[in-house]
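One protein chain is absent from this view; the other protein chains keep their places.
Chains: A and B, in written order; residue numbering restarts at 1 for each.
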Amino acid sequence: MSLIEINHVTFQYPGATVPSLSDVSLNIEKGDFIAIMGGNGSGKTTLCKLLNGLIPHYYVGDIEGEVIVDKMKTLESKVTDLSGSVGYVYQDFENQLVRAKVIEDASYSPLNFGYPDYLERGKKALEKVGLKGKDDEYIWELSGGQKHLLALAGAISLEPGILIVDEPVAQLDPQHAKALYDVLKWLNEKEQTTIIVIEHHTEFISEYCKNVVLMADSKLIWKKSVREGLTRINELRERQIYPPQITQAAYALTEKEDRTLPINLSEATEYFKSFNLTECFQPYLTPVPNHTGEKIVDIQQVDFSYKMISRQKKKILKDVSLTIHKGDRIALVGNNGAGKSTLMRLMTGIEKPEFGDVLLKNINTKGVAPESFADMVTYIYQNPEEMFIEDSIQADIEYFLKARKVKDYSETVEKIIDLFQLREIKDRDGRLLSGGQQRRASLAIGVAMQPSLILLDEPTANLDIGTRKHIAQFIQSLKNEAEAVIIATHDMQLVSEWANRIIVMKDGQIIHDGDRASVFSNKALLNSAGLTPPQIMELSQLLGTKLAYSIEEFVAYAQESKEEVTFDGYYKEAARVY
Amino acid sequence: MGQLKTRYVMTEQQKMMVFILSMSLFGMATMVSELLPELKFGLVEFKVEYFLFIPLSLAILFHPLHAAVGAALGRIIFGEIMLGQFEALGEIESFLGLVLALYVAGIIVRDPSNKKMVGFAALLAVVIDQFISMGVDIGKVWIGVEEFEAVPGLIESIVAIEGFAFLNDVLFSGILFAMIPTMYLVPKLYGKIEPLLGMKPKTKDLNIPISDIITPNFMVGAAVIAVVAFVAEAFSESEFAPSFEWAFAVENEILFMMISLIVASLISILIIWKILSNRENRKTTN
Partner (left out) sequence: MDITKKLQGFISVEQLKIEVLNAAYGNTDTTIAKLDSRTIFMWYVFYAIFPWLTHSWIVLTGMFLMLVAMIYLARVSYLLLFLFVFGLVGQGSMVLGVSLFFGGNLTTILPLLMFELKLAIISLAGLIAFSTMEPEKLSDGLLKIGVPAQVSFSISYGYRMLPTLIEEYHHVFMSFRLRGKAPDQHGLLYWRTVLYFMTLIVKSFYPLMLSSAKRARTTVESLESRGSLYSFKNPAVKKVKLGYMKFTYKDGLFGLFNLLYVIMLFMLAVALH
């Protein structure tokens, strides 16, 4: 008998017109590490909520079929009975943390079940996820990555045999995501915990998972081993899921869709050895600053710190100087906490520097209300929901123009609505849209302000890869709308494809200011700033070939060198004959 | 009745959600309003009493009881306890007053898309709440100040201050921060916020008779608590309370001796405390 058995389950949410799961059957064995892939609305989350009994006990919908988890029939058990067997980490995990201190939250479940040793259990869970020693910290003092780990600690505090994690990578920067997966791996190997992740980052799936499930349109399409699943390239692409970049590259070169394709980096280095790619010496490039255009922002030796709860000051920016010129498309990169968001907020006039000056088009931000810079700068929040202040997208786009009594504003608004493909959803409330739609709307709101400078904070975070590609196209078009654009991001794909200037920050200082060649050729810099380049770039580095920024470049390069090899071969052949 | 119940039954979790929502939002809003500056022109005081529109909107859109209790609790926790303005017994009336006001407002609005009704309910809620607090305040001084009648001008001034404050709150906070925002918010939220909590919006034909929710038990319970609280408070402030002015005459010399004895023991308590806690600290550092 399997650990989890789902037999022909059909489920419909109350008030919904179509079922969210239709005739789904799935068995999961003990000790598995399984990923569930699928587009938005394919029923992934519904499937997982079936396992901890929230469906049908919390969401009282119409259900058919049978679910057996850890020998318990979920339809007949209580949610609380199942919580000893199933731990759940939500996508919006912050709302899962309900206590003020770390240890209190970690030991919350054991306490609720009346275990006298609840504190020890909490401590043990914290130790497992690597939060040892943080017992007495307050939740609001933790970073995003630590909060996620704490949510995980809370979920495993009852030592459940099954752990479900909903889209871990979406909310975290690459380094934290890796740290989280390492914990999951440890739990899987050392504690034999069965791990279920909802995930569409195939690079992580190939690295950590054993099996993979594909869902679409509330149906379960298949369950396969990771190797078999991820090499079904065409089928995945059709479902808007992108296999690892190296697998795609290998497929583009061989056009063979089978199990021999590499799915992770070490396999790929072996695999491409047989291609005899010509090595290419990558010279270390020094940054060439190109400062010709008109000055838009001038930041002069700025320091910034904020007060902590203990009323002590914490330095965020140290002696930062920077000028931004017309035509700049800047990517601001670096770890969380490097000071990227703060630097951007200084440029909006919301925050004022502690020392030094910030000049926006020669006006000092000190002593001027942020409203007066609204014509010049737009800041697009990391969480698009915080941009929606009206009850419809259209009203939100109009707000700025209306407040300034701009004549013929409706024309501009109409144009922008079409530009960002918002026509069909223009009357809806921003908060009720999907992640991709929200992003598009927030960009439209920013563009409607017709600023000289657009600042975007993590515009592609929390999106699945298909949507991310879609949004990246809109970001490309921003350069026509403003004199300069700055993006703070972890998305190196976006950085390499879009930016003409890359600023690397670390610990409140700018450690590098150059173009993509100077950044991505500098391994020491990437390491110290904690940047994870796209997989294909890593591969080209490992193989020692010319640095490839995209799959297409890599494939083109590989084909070129193949021709060279063939040509070399002919030449040698000819030489032998003579 | 049977049909009605099936349509308007909320699960335990949904009640909890409404409760949490109302508590945290109104609590935070109360804190904001407590910290807002006030503007005074002599007697006329422009002060934001509270942002009642938040729990009002929730009470009108959802089940009124949980929104009302959540809001009243949120106000005590954030606005009173957290800001150190908790007044023990006095809170009971303000708690009940607020619950009652929100509750009534929530019940009388059957169709949240009817703006006039929403506006009326909002204003009514402020009137109920402020009227109760005015009555309590006047009563408190009446009983709490000895020789109330003997102080010339006191009755007039208290009634004048409280009456004016009542009008001021109803007109200023009531219209600007309850009626107008509620009329603006409720139609906007109606149909949008309910699905977020996994509920169906309240429908027009939904008819909750007041008797269905304000049960006799509830009325009696509320009345009893209110009366007990008021009497307790009034009693504690009145001269009927046991007087500790010592009736028996004691020689002053003996008294002074006892006082110095007490002072000595107070000092020794402090010393013992210091020694014990030092020892404890040393133990923990070791």
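Convention: contacts are C-beta pairs under 8 Å (C-beta built on N, C-alpha and C of every residue); 3 or more make two chains touch, one makes a residue touch a chain.
Every value quoted in this text rests on a predicted model; they were computed, and no experiment measured them.
**Student:** Going by the stated contact criterion, tell me the shown chains that border the hidden chain.
**Tutor:** Within the full complex, the chain not displayed touches A, B.
**Student:** Quick one: say which of A:Gly122, A:Gly154, A:Pro262 or A:Gly339 touches the chain that got left out.
**Tutor:** Here the residue in touch with the unshown chain is A:Gly154.
**Student:** For the full complex, which residue in A:Ala100, A:Ile363 or A:Leu542 touches the chain that was left out?
**Tutor:** A:Ala100
**Student:** Out of A:Tyr13, A:Tyr381, A:Tyr409 or A:Phe474, which residue would touch the omitted chain in the full complex?
**Tutor:** A:Tyr381
**Student:** Spell out the interface residues on subunit A facing the chain that's missing from view.
**Tutor:** 52-54, 58, 78-80, 82-83, 86, 88, 90, 92, 94-101, 104, 108-109, 111-116, 118, 138-140, 154, 306-311, 348, 350, 369-374, 378-379, 381, 383, 385-389, 391, 399-400, 403-404, 429, 431, 445, 449
**Student:** Residues of subunit B in contact with the chain that isn't shown?
**Tutor:** Residue positions of subunit B that touch the missing chain: 12-13, 16-17, 19-21, 23-25, 27-29, 31-32, 34-37, 39, 43, 48, 51, 53-54, 57-58, 70, 73-74, 77-78, 81-89, 141, 144-147, 150-154, 156-157, 160-161, 176-177, 181, 185, 188-189, 192-193, 196-198, 236-237, 241-246, 250, 252, 255-256, 258-259, 262-263, 265-266, 269-270, 272-273, 276-277.
In this text, only the chains that are shown with their structure count from here on.
**Student:** With chain centres defined as C-alpha means, what is the inter-centre distance between subunit A and subunit B in Å?
**Tutor:** 45
**Student:** Which stretch or stretches of subunit A touch subunit B in the complex?
**Tutor:** 14-15, 58-60, 391, 429, 432
**Student:** Across the complex, what residues on subunit B touch subunit A?
**Tutor:** Against subunit A, subunit B makes touches at 11, 13, 188, 192, 195-196, 198, 200.
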